[in-house]
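Okay, so here's the structure we're looking at.
One protein chain omitted, others in place.
Chain lettering (A, B and C) follows the sequence in which the chains are written, and residue indices restart at 1 in each chain.
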Amino acid sequence: MSLNVEFGSDNHSGVHPDIMKAIIDANKGYSIAYGEDELTKSAVKKVREVFGSDIDVFFVYNGTAANIIGLKTVTNSFNSIICADTAHLNVHECCGPEKFTGCKIVTIPTKDGKLTPELIKPYLVGIDDVHMAQPKVISITQSTELGTTYAFDELKKLCSFAHKNNLLVHVDGARICNAAVFLKKDLGKITKDVGVDILSFGGTKNGMMYGEAVVFFDKKLTKDFEFYRKQGMQLTSKMRFISAQFNAFFENNLWEKNAGHANKMAQYLKNELCKIPQIKIVQKVEANMVFAYIPKKHLEKVREKFYFHVFNENACEARLMCSFDTKKESIDELINTIRDTIKK
Amino acid sequence: MSLNVEFGSDNHSGVHPDIMKAIIDANKGYSIAYGEDELTKSAVKKVREVFGSDIDVFFVYNGTAANIIGLKTVTNSFNSIICADTAHLNVHECCGPEKFTGCKIVTIPTKDGKLTPELIKPYLVGIDDVHMAQPKVISITQSTELGTTYAFDELKKLCSFAHKNNLLVHVDGARICNAAVFLKKDLGKITKDVGVDILSFGGTKNGMMYGEAVVFFDKKLTKDFEFYRKQGMQLTSKMRFISAQFNAFFENNLWEKNAGHANKMAQYLKNELCKIPQIKIVQKVEANMVFAYIPKKHLEKVREKFYFHVFNENACEARLMCSFDTKKESIDELINTIRDTIKK
Amino acid sequence: MSLNVEFGSDNHSGVHPDIMKAIIDANKGYSIAYGEDELTKSAVKKVREVFGSDIDVFFVYNGTAANIIGLKTVTNSFNSIICADTAHLNVHECCGPEKFTGCKIVTIPTKDGKLTPELIKPYLVGIDDVHMAQPKVISITQSTELGTTYAFDELKKLCSFAHKNNLLVHVDGARICNAAVFLKKDLGKITKDVGVDILSFGGTKNGMMYGEAVVFFDKKLTKDFEFYRKQGMQLTSKMRFISAQFNAFFENNLWEKNAGHANKMAQYLKNELCKIPQIKIVQKVEANMVFAYIPKKHLEKVREKFYFHVFNENACEARLMCSFDTKKESIDELINTIRDTIKK
Partner (left out) sequence: MSLNVEFGSDNHSGVHPDIMKAIIDANKGYSIAYGEDELTKSAVKKVREVFGSDIDVFFVYNGTAANIIGLKTVTNSFNSIICADTAHLNVHECCGPEKFTGCKIVTIPTKDGKLTPELIKPYLVGIDDVHMAQPKVISITQSTELGTTYAFDELKKLCSFAHKNNLLVHVDGARICNAAVFLKKDLGKITKDVGVDILSFGGTKNGMMYGEAVVFFDKKLTKDFEFYRKQGMQLTSKMRFISAQFNAFFENNLWEKNAGHANKMAQYLKNELCKIPQIKIVQKVEANMVFAYIPKKHLEKVREKFYFHVFNENACEARLMCSFDTKKESIDELINTIRDTIKK
């Protein structure tokens, strides 16, 4: 049996058939490049139907770019960006944010990947002191890199706190759909309505091939984005093929179905894991990932058959990801493998 | 009749059916993300079959990125990069090269988009003078932004000149396939064999959906590329979908067929245009584009029906692009439109 | 006889005695660092007496920094800065402007180091085209790197042209005092009154030890300067010692006396050179430098005794600089050396 990589990442899945169909359908005739095509207009319209007509939306290739170009658009190089120390933009973007924005990334330790006003307050120092980086943006991840989700009220409080302190709120929404499904809220409800200023809206991890969107809820912030996107190597020529994906993504609420399936599978996986006494769930399961403590000797055995990340090697915390096409049977197989391993 | 955008850019075409088929076929099961999948291994192997086993190749999203990340990998921020003033990296990358590399882009005026040792020599000043940017790379475009092509001997002379002056040679090969077909040479013959050090190898303009490759002919130069690619927001998660395209690109010499068709159409277009006395071909047609002078009053009329760039508005030089799927009938239609316009 | 380096640069001179006295006098007691001291307040006041109370002025260490930090303050990284190809910021700042601003430096060839609207016009392309660097600033040098000076009307025309095209005007005024003296105009007359937006105001080349000023004529542009100055490593702790120099610089019009002497010596040098038939003055002498053609064989001999730059080695153009303390006797000695060399 070859290594099963299904739980390694939601990026390990391929493309949802509806998305693929949209790509195939988009491959007709000639279109003006760089976004002046009909499919892009239609995709922008669809995003506006979700978030309101008073927003701006742009497409880029990937989530790292959505974060970095979005943040560059609203910062100067002497600013700081505040995030949880687990944030993708801190840990997994190879100091791309620092290089492209020049900003300091101020990192705050958290237990569950979630920032609060209380946690942030001590870091708001040196305002107007030219020696010190000037705080400009709070960047949160929704749902977080630890599989937890900010509740509606938490978001509202955080945004209100930010704005009172002249800070903007950016949401790394690589998995915003999973959060919306978990919270049973519309996408606009947990972003625009709570006061979020910029959203990296994820598609790839939820069934798309490539392509993410940057949504600006305050159009006054948008002005320079398109120049930074081009300068940041993120303007795709045949944009219709990203736009087609977003069109399908919003057609019949595909985004919701995909995220819903992933979340459901994560719950199932969690529940099955809970039945094994040696396993301990170490983070709330509020999206599509499960963090589970597996005793070291068993962990190593399981990894011989299943490929997944161990978030904290010393603590033996496995990160098990579900996606839009995670199979229940695969979960059962994983569970059985764990049980067998422990039995031996 | 709606605006015909076919000749506006080789980016206005969609995706070749064989490429699309490869994408569809790639959509099976789960693969490790970020390039550790089988399709990527196979694509790298295919590129090595073309250029030799002693090269390194990496995939990025687009040509701007191939240029910038490739150049960053071999420069320090105090270096200069020498190119023709018409170079894509100078004109159409929104100072992305300056921002990401820090380097000075030294631009040299040319008649036909082609650099020569004689043209470059006067710019090689200030070596070891700390006040001055230190020349490090000569970047040429093959085929050029003006549709011309460097001949084998010209390339050899240029590379030899570069190396004698401790400079590297980078080729922006967004249309390297068109050049290879025109020159009737293998891809390796006009790059590795003449002494090129780094190649941006273009796929998108020649029938792919997205994806370009950066080829290093000297593996000692490669070391930092993968970090800069990630930092530069160019590491795609579901890489198999770029790799699948490159696999198809090299299968049955699709790259050659596509470029061959585009070049052939450009020749046909040129020949038809030559039959119209009022039109003047202003650059040699050695790839897939035709630069044609069209008298101002006619130009405006033609543009009401056909969308294309006018390279030099004052000089009324139309840039007419052909691609892998340019239709002979469309050319006839364009020619008829021009004839009709002039007749009136 | 050791090598005479007097004509090599106006930087080869030391510090004017009045400046040195001010430095010594500043060395009393304790002052708050970073500019919150009395001497700095007084220096700012003095600069405002010269340019008007509605300007902002900041001190930095050197001219390269005055240019770069000033330009950064008014640009985004996707902008371009237009200058003569001889501009210090293009030739002699080791791509510091590119690295710190991200901008493209667009260089225009000139005969005399001076830009005109006619020369600039062809470069104002691609406005609002996201693929292209967006022109933002015209940077001129006054007096120029070739020793020529923009006349009042030329400045007015250029600034008016710039503003009509939504461009700002930056003046690299490393030798603005020499220009003012030559033009017999007040400093404000040839900067603020003609519409200049930002001035790098030079002190070091005109008798100071270190220290330059950045003057913003539109206070709305100033906002971010102090953060960029600190981030750009240009905020001096013991600022009183720069400020003291500027205080002395404006006391009894020392700036004017110094520049006046330098200009006078340049005229004397020019006149003496004109008497030698083999020598040819190749640029108008309108400030403190003389560009003179000296036949190759003589040039080499003269350089054995006198150290100076040869601006264009092939053309044998010597750059001979005068400063606030150039001695008439040294000029006579240089002239004699040239005469002797030619005689032999």
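The definition used in the following text is that contacts are C-beta pairs under 8 Å (C-beta built on N, C-alpha and C of every residue); 3 or more make two chains touch, one makes a residue touch a chain.
Here the structure is a predicted model, which means the values were calculated and not measured.
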>> Among A:F78, A:F161 or A:F182, which one touches the chain that has been omitted from the display?
In response: A:F78
> Which listed residue (C:I24, C:I127, C:C274 or C:A315) would be found touching the missing chain in the intact complex?
Replying inline: C:I24
>> Among C:G173, C:G232 or C:G260, exactly one should touch the missing chain; which is it?
In response: C:G232
> Touching the missing chain, which residues of chain B?
Replying inline: 34, 76-78, 102, 130-131, 134, 224, 226-231, 235
> Which residues does chain C use to touch the chain missing from this display?
Replying inline: 4-6, 8-9, 11-15, 20, 23-24, 26-34, 61-62, 64-65, 68-69, 93-96, 99-100, 204-205, 209-210, 227, 230-238, 240-241, 307
>> What does the interface between chain A and the hidden chain look like in terms of residue numbers?
In response: 77-80, 91-95, 98-99, 102-105, 107, 126, 130-133
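Quick note on the criterion: only the chains that are shown with their structure count from here on.
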>> From the mean C-alpha coordinate of chain B to that of chain C, what's the distance rounded to whole Å?
In response: 41
> When the centre of a chain is set as the mean of its C-alpha atoms, what distance in Å lies between chain A and chain C?
Replying inline: 51
> Taking each chain's centre as the mean position of its Cα atoms, how many Å separate chain A from chain B?
Replying inline: 34
> Which residues does chain C have that touch at least 2 chains other than itself?
Replying inline: 77-78, 102, 130-131
